[in-house]
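Before any comments, here is the structure.
Of the protein chains in this complex, one is absent; all others appear in place.
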Amino acid sequence: MSDETYPPISAQLDDVAAAREEGRRKMDWALQHMPILSALREEFEAEKPFEGQRVGMAMHVEAKTANLVETLAVGGAEVAITGCNPLSTHDDVSAALDAHEDITSYAKRGVDDDEYYAAIEAVVDHEPTVTVDDGMDMVAAIHEDHPELIDSILGGCEETTTGVHRLRAMDADGALKYPVFAVNDTPMKRLFDNVHGTGESSLATIAMTTNLSWAGKNVVVGGYGYCGKGVAKKAAGQNANVIVTEVEPRRALEAHMEGYDVMPMAEAAEKADVVLTTTGNRDVVTAEHFERMKDGVLLANAGHFDVEVNLDELDDLAVDRYEARDGVEAYEMADGRRLNVVAEGRLVNLAAPIALGHPVEVMDQSFGVQAVAVRELVESAERSSADGGDPYDPGVHDLPDELDREVAEIKLEAEGVAHDELTADQEEYMGSWQHGT
Amino acid sequence: MSDETYPPISAQLDDVAAAREEGRRKMDWALQHMPILSALREEFEAEKPFEGQRVGMAMHVEAKTANLVETLAVGGAEVAITGCNPLSTHDDVSAALDAHEDITSYAKRGVDDDEYYAAIEAVVDHEPTVTVDDGMDMVAAIHEDHPELIDSILGGCEETTTGVHRLRAMDADGALKYPVFAVNDTPMKRLFDNVHGTGESSLATIAMTTNLSWAGKNVVVGGYGYCGKGVAKKAAGQNANVIVTEVEPRRALEAHMEGYDVMPMAEAAEKADVVLTTTGNRDVVTAEHFERMKDGVLLANAGHFDVEVNLDELDDLAVDRYEARDGVEAYEMADGRRLNVVAEGRLVNLAAPIALGHPVEVMDQSFGVQAVAVRELVESAERSSADGGDPYDPGVHDLPDELDREVAEIKLEAEGVAHDELTADQEEYMGSWQHGT
Amino acid sequence: MSDETYPPISAQLDDVAAAREEGRRKMDWALQHMPILSALREEFEAEKPFEGQRVGMAMHVEAKTANLVETLAVGGAEVAITGCNPLSTHDDVSAALDAHEDITSYAKRGVDDDEYYAAIEAVVDHEPTVTVDDGMDMVAAIHEDHPELIDSILGGCEETTTGVHRLRAMDADGALKYPVFAVNDTPMKRLFDNVHGTGESSLATIAMTTNLSWAGKNVVVGGYGYCGKGVAKKAAGQNANVIVTEVEPRRALEAHMEGYDVMPMAEAAEKADVVLTTTGNRDVVTAEHFERMKDGVLLANAGHFDVEVNLDELDDLAVDRYEARDGVEAYEMADGRRLNVVAEGRLVNLAAPIALGHPVEVMDQSFGVQAVAVRELVESAERSSADGGDPYDPGVHDLPDELDREVAEIKLEAEGVAHDELTADQEEYMGSWQHGT
Partner (left out) sequence: MSDETYPPISAQLDDVAAAREEGRRKMDWALQHMPILSALREEFEAEKPFEGQRVGMAMHVEAKTANLVETLAVGGAEVAITGCNPLSTHDDVSAALDAHEDITSYAKRGVDDDEYYAAIEAVVDHEPTVTVDDGMDMVAAIHEDHPELIDSILGGCEETTTGVHRLRAMDADGALKYPVFAVNDTPMKRLFDNVHGTGESSLATIAMTTNLSWAGKNVVVGGYGYCGKGVAKKAAGQNANVIVTEVEPRRALEAHMEGYDVMPMAEAAEKADVVLTTTGNRDVVTAEHFERMKDGVLLANAGHFDVEVNLDELDDLAVDRYEARDGVEAYEMADGRRLNVVAEGRLVNLAAPIALGHPVEVMDQSFGVQAVAVRELVESAERSSADGGDPYDPGVHDLPDELDREVAEIKLEAEGVAHDELTADQEEYMGSWQHGT
């Protein structure tokens, strides 16, 4: 990289027009199934809440995210974006975004480290007033290298568990200098993304990677948190015989009371036809388990990092190792057993060759929350300057509950699902109750 | 009632021996299916943690509770108990308890108001050092009429939602003078009692009261909190077509994403074969709904109070009203439609003629938590006098999480369910993660 | 018994009026939930298809059956009925039926053998032209003792598996002298009665007899025919962990592919919290299994005869035996384990003290088929005399498929469920397909 400004994607592709057309096709498909963003887009287009704002983003640039980006742009924002992972960008989608007059996209697949950071720098050069992150790259770049921008930044949004944890650590150290919404922690994200999104997409990805069936299979689910519950429920719904492993006794009891078999991994390993980890911890499946497994077992991971199945230990035990199928690596043991690792033990619904990430509808919910969070940052600043009241302090903030609820309402309305409202009498009854009588 | 001391149950029955035998038979059956209390009983019998303590209780005196009472007594406590509702006492169980040398039971079914309070007074006369309540009668009696006892009281436990809410109100007013554990709020109670206990027992009670089937029925579940989720899940598990009504959009969305139909009650009422309310609120089903219902619909309530189905409005609309079946009252409309109210709209798994309350295993969990909560009150006082550390302050306290977990562990062990433990490396990994890296 | 005519129930009760009122109340409740019989009743009342016919019946005389009886009577038949089991009659319902001018009911609970057969004889004295049986008592009485009636009999209907098997044996021997419809074998009965009726009512009866929960329990289902499938499905729907035992490998595989654990009873016995047999065979649970069971296990039977759990062997092993709870007998082993037999190992949804038999809706389907079967016997005779065509030959007949379908249509219409019809083009397509092209 020279010192020159890093160029947007449109300057980097050979056939920009074709890429834009293909990227737009992908975006259109997703948008068709994103009722929340569609509704917000309409609202933002009419009300232009982001007029005068500059949004700096570092996210996975693919069709679903692109619709969030465009939703902000139609709301009046100028958006600059780059990727948050060098391998997750779809160049065609990036080009389609870059075609928008209020959007500049620097995201490009396969960039090297220098390029990666140059692209972030290019986004920062737009002097964002709001940041939107999937892993706090933008927050970090500004705090570390451009503290001069902080005063004019209204705030940020963070999408991921990892990002939020790190931001909380910064916050605890007094190092976080502007307010950031922990979008990751909202009920709208947690309840649906993990249970339905991870559950369905992990199983479908494995089925279509292996051509295998779930019916009658012993499916060992490592961990019974939200993701584990989702995977267990969806696997049972395909007639698998679900076995759960856990370390927390009440979660173990929950799984037991649900009707699942619960046992230690050492015992489950012997029965497993499939092991799918969702714990967020390391070394859930290790040498002692590999030694007990049946020939042909599938090993996959639906947790964030690729540390749940200990592949180093597996590799040590193996006498041979080969690609048994696209997305499946077979580790052959000395006794002839083959242990099949799907998608290298990485997050299976993202890392398998045919993986598509979370379903569109699930991202619609997360991005709907992002969109109202950005709106809230802008509006809180306006409220603050209007009435002199308090904007959000620097630090990590939960999204106000009514905004999360608003997104739920938008979704329900889009799906044509009506629900009851509390009557005044009922509100009083609940109130009197909760405050004692 | 004269001024004389209120007599225990044994002095009030004609054939005490027969009652005791029958009561014991009921207790034995329950204990056989209460692995947690059985295990704690064994532990307490060996260690006598309650030696020197006097426990004053006001609870539903039936077989399940009786095993909690006896568990405390074998642990060294002197227990005095009376009922917390004049209609819920089983005299035979009360007599069986009273036969124990360390237990005095004043509970008797069908007492009048004077007798009810005289019995509470009789318990207070034992000068309890610990109170165990199901509706805070004991706490109230002591705070209002015997404040002199407060100094020697280590603390109390409260079983119900209502009781806990009122205690929190007292606490907020600075009126609660000793520590009370909100046993009602522990995960071990909330997760299992509401989902599995209410769900299963409500449906089985209705089925056996009506001789009707669930398959293919439109079952309208009012409210999608823990109870509503339990009822919906168990009804779907009997092949009902579940319809959910809600006022909170995210719960409505949760129900929708689960695959249930969600709609306002006004619309659901037209489709309903059964309506089962679980909201904790009043007027969930009212005149506007009754007018749209089909002939033969069943109306029942699984919420705490009998205010969810508005029977006054139903009675106003009805031209006739008769007992259609034991536990079912038919309200006949002018147009001939019959709306059938089960168990007078009161908590159906308790109030129907054949109702048995929560399943034994569910109460085992709640009472297991009660038992360790009492132990904690005693031990915290001992720790405090030993090391001069802090006992619990006056006020409402959540049960320490490790005690709730202990109960889960006991249950799992009793069921023969083993689970994994975190390794040191895993603990470190989780820790590093949670504190940021 | 003297030689005099056996008297109808009304002549045998003290307070006939009260009995009739109570019987009518029971019938009304049931009819309210019997849409098929209700619809047929309306049709029959208008068209009087049974004018001039005399129907002789031997069935369980309780509320559900009574509505079938009355449905035939309002259609113009004279009906005489008695019980098919001395213990299953509800005298009040019998009296309510007997109050109808076209019905004579001889059924009385607790009759001795002489009275039982005298009552059958009394029904035969009415010289029935159609018989309706639940166990072929009527067919047997006529063939054995009143062959002179056979010529004027149009045919019969048989409700039970047992009855149909015996009739087929008679038929094979050339001993069956008039046509009998095997109502038991129709899809409308088999698909719903066994799966939904047996499944739901067995589980609800056990839950309300024991006050126990299903969640997390190991429920061993003996046999995976229609009944076993129903029990397994409904138990899984209450979050039990279902274990299936089978002798037929394809059924075992079906259960396995459904996600259930499948194993021999000897192994299942060790895990069982509940064993529920549905095989139709004997000695499904025997000494070798009792020896391996856990303390507190429940043993129940949902198969027709009480031979599935071998109680003789259990009794031999037991050192004590006592009523642990109404409807539950505990067998205590030498090592202290208690094995709890529900309802004496007899058909649990009928024999438990609180049992109500099949749900009303399920019997509505069976009896709806009975009603159209009787109509078909009458109409076929009319068609035959009109066009000289063939009536049904003597022997066992399957009910014509279109009549079974008609009953399904009535039910769907009553429930407000519409469905598609084949277009002419579709019929042709299917036809061309099925006959080859």
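Which chain is which? They are A, B and C, in the order written, and residues in each are numbered from 1.
The rule is simple: a residue touches a chain if its C-beta (ideal position, glycine included) is under 8 Å from a C-beta of that chain, and two chains touch if they have at least 3 such contacts.
Nothing here was measured: the structure is a model prediction, and the numbers come from that model.
Considering the complete complex, the chain that is not shown touches A, B, C. Residue in contact with the omitted chain (choice from C:Asp335, C:Asp387 or C:Asp420): C:Asp420. Only one of the listed residues, A:Gln238, A:Ser384 or A:Thr423, touches the absent chain: A:Gln238.
Looking at A:Gln53, A:Thr129, A:Ser201 or A:Asn301, the residue that reaches the missing chain in the full complex is A:Ser201. Within the full complex, the residue among A:Asp15, A:Asp28 or A:Glu402 touching the omitted chain is A:Asp28.
Of the residues in subunit C, those that touch the hidden partner chain are 165-166, 168-170, 172, 187-188, 191-192, 196, 245-250, 252-254, 256-257, 262-265, 267, 280-283, 307, 404-405, 408-409, 411-412, 415, 417-423, 425-426, 429-430, 433-437. Although one chain is hidden here, its contacts on subunit B can still be listed: residues 215-216, 236, 239-242, 256-261.
For subunit A, the residues touching the absent chain in the complete assembly are 25-26, 28-30, 32-33, 192, 196-197, 200-201, 203-205, 207-208, 210-216, 233-234, 236-239, 295-296, 323-325, 328, 338, 354, 356-357, 359-362, 415.
In the analysis below, only the chains that are shown with their structure count from here on.
Under the stated contact rule, the graph of chain-to-chain touches is complete, every pair of chains being in contact.
Rounded to a whole number, the gap between the C-alpha centres of subunit B and subunit C is 39 angstrom. Chain centres here are Cα means. That of subunit A falls 55 Å from that of subunit C. The residues of subunit C that reach two or more other chains are 215-216, 236, 239, listed in rising order.
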